[in-house]
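Note that one protein chain is taken out, while the other chains of the complex remain in position.
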């Protein structure tokens, strides 16, 4: 095991750092965006909301590179977003960290929203009613009731999002261009190693990835279980 | 819109059929495998189960082609599984529909298991206790209580699995090799069209895919909502 | 058993040329069923190693074919049939007349090449950039495509300002006409600046008894085929040129 | 101080229709059969359900009218739900303090945690999770939690349903004291007429989604609807001091002696007036005072009327005792035997009295 990591090159380490950053940012952004979105979706019954719920899942059905290509068109200098940014004197987003971050956020959106939505629905109205009669406003309810009660849903959402972002490379490759330190995340690097038939390196990185992911997931799920045992719902 | 589909080639149609078959089979198999697995995971508190829960999520963190590569090693003629099969006089599984089906099943496993697990946990023991006192055995409870009560979880699991299988091509391309009628699913075909810069065809297939996925999801979520309204939990 | 169904695995850069070749082959052998699967040479050779049902393998780099042959996964010696060329191409401007060495003078943000680690065209692009001494200057501006087709897409979308791509792609109408503003002249990069992109094929073990495979390899020396290859920007190797002269 | 409610709720087989004012003083009991709309009414008052075209006005504050709708958390309501409603992720202590911790600075704390925890006997449960409580324990925690939020109005939906008699008899006077001393009005749903009569000042009788009648408890007890459950009277009496555990009371010119109430915490609380609850079946009548009977309380009353009793063999005799109504449930046989008539002066033997 120790040798395993001794042989990692600086490029590998850079990719690891970058991957962690991307996964962390994506997960955080998606929890921030996904929570209100899922909340809103859970409340009403209108057709519009059903439509939006369906739309949220759509990025999933496209092959990642194809999605990446469309995003490249959108975020690149000729695309709606990219050209607007350029007119504002900013850079377009293709081949930048921000670009792959946007790509990851869009691509993993359903993995955040769906479990949260289901979790919110199942909680039912009673705990919120109770909190309201005890003087808790909407935001207060979110933090003091929804978050702790739907912890399981948040954990599922966060781990699926994190893991999915970690493994995804199609969108990132197309949109990011594999720039070391900027867009060359671990999945791209492992892919490159595998394609180049540098199997030793690919195996080593894969194994490292699997082990660390396992450790993290084990701890997260273990803690969640402990909580559940202490305060069963 | 009508012209959209008029211009589909026989190859496209073949890929569409194959994709539907793959997604359907994957979803069904995963629901069949994932339900007992998630059920088992939801029941006990042991370390082993936490570990298995973490392992279930692991395929996600590997880049799909790399996962596909490892599966190829495993299922191909030199792999443990493939060579055993060959010794039994059967074909190895690489480059066959069965092979990509196995790949999809492994790769989408967490999207089935996690929402189900969460859903089972949230249901709590009471409904099952009630059913048991009324004479329902374990299997009966599964069908008469767990399935309907966790319908939301099943829908999330099924749609995430279906959509994810639809869009996935890394594993399939590596393991299946884009053989028309056998392993050339829609995502691979779209990818191929895009690579070939047959944008018209790529756009058309993508659009068709998005629209039909939207319609299906809209109907599924809409029905689910209607049910929920009629029998709120 | 002998089968008339032929499955060809081919490197992505052959995509358009090989399609035409197969169409031609089909005219001569209407009964033959030929299908082709494009991918990166690395991936395809890995698949062949692990039992892929490909009869013929057209590699973008002869090394992959030689390796397969050495390992016993291919039966025939790799057969060289064409040489690939790389060009400078831009979605913004006509690159005709702009030498590789002038890249340092151009104002651009991103230069796309294929991933040198595994894509033959990427490796050749890198060699050429190093040969003219601009590599250190442009390295920070590089973005990498998974393969040469994706590299072209990166540039085509405008995300990358310039790309080094296969001549075969630059000649493809989709790319040549991809922007309305300029007709996209490309600049051929001299072959001396990099190792040759030796396009070679082998018959795999799977194709050992495939008659059509034999017929198709024989057909590859047909002069009409060579013409197609040339039209798509491939150069013919010395051996083939001799054949042409006959 | 009134709670004015105008409300129409239409459901498949049920319609709730109200246009009433309920007093916001002391304890108002909502009494009615299962399914008559009590919970629906409480939820509308609390603002948990927003019904179209409803008006809810609490004293001078309009809670709902037209597009105006004060959200639940701003109404300062303490609610005990009919079903268990503890927040499952919080311990008993955290549940108790959930509302308390959210009080605005300027709100005076009338009910202190220690006090509530002591009275509801919650001390040993503080660290437990709601899932580890018995049914009655959960109800006590929910009640304590509502009280600690220092509400301006308490809405209690059968708060004592799964409590044993002893807990009940300890909590009821506590609730009454809260209503009396803190001035927090209580709207109480209960199916136990006993509890209602012990606690309520005002009784609202609901039937099929409407308020059938309402008024002070003493008057409401004469409603024939209640006779079906157990006719009862309420007498107001003045204290004349107590000795030897016996309390002397006077009603007008007449005297009674009763065992003095014995609450753990009545030392500091000796009211000058008492409410006597007397079941109609606990009142016997005789033509002249009885001397050698164990019944010590005999009061002179006059017969003001005869009502139909739920049972055909019985009659509900309406009496007047120093101007206050009193009911006696006799068999028709006895009425005939004694030859009772309207206007007649008779002696009422009161066997059993419940005191608050």
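Order of writing sets the labels: A, B, C and D. Residues in every chain begin at 1.
Throughout what follows, a residue touches a chain if its C-beta (ideal position, glycine included) is under 8 Å from a C-beta of that chain, and two chains touch if they have at least 3 such contacts.
Predicted model, so just to flag it, every value in this text is computed and none were measured.
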item: Where the missing chain makes contact, among the chains that are shown; value: B, D
item: Residue, one of D:33, D:68 or D:112, that touches the chain absent here; value: D:33
item: Among B:81, B:136 or B:216, residue touching the chain not depicted; value: B:136
item: Residue in contact with the excluded chain [from D:67, D:272 or D:294]; value: D:294
item: Touch criterion as defined above, residue of D:110, D:152, D:180 or D:334 at the omitted chain; value: D:334
item: Residues in subunit D touching the chain absent from view; value: 11-13, 32-35, 38-39, 82-84, 124, 128, 132-137, 140, 157-158, 161-168, 191-193, 228-230, 244-246, 257, 259-260, 262, 279, 281-282, 284-288, 290, 292-296, 310-314, 328, 330-331, 333-335, 337-338, 349, 351-352
item: Missing-chain contacts mapped onto subunit B; value: 126-127, 129-137, 140, 144-145, 148-149, 151, 230-233
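As a working rule, only the chains that are shown with their structure count from here on.
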item: Length of the line joining the C-alpha centres of subunit A and subunit B, rounded to whole Å; value: 19
item: Intercentroid distance (Cα basis), subunit C paired with subunit A, Å; value: 36
item: Rounded Å distance, subunit C centre to subunit D centre (Cα mean); value: 91
item: Set of subunit A residues in contact with two or more other chains; value: 65, 69, 191, 195, 232-233
item: Contacts with 2+ other chains: residues of subunit C; value: 43, 46, 150, 153
item: All pairs of touching chains, each written as two labels joined by a dash; value: A-B, A-C, A-D, B-C
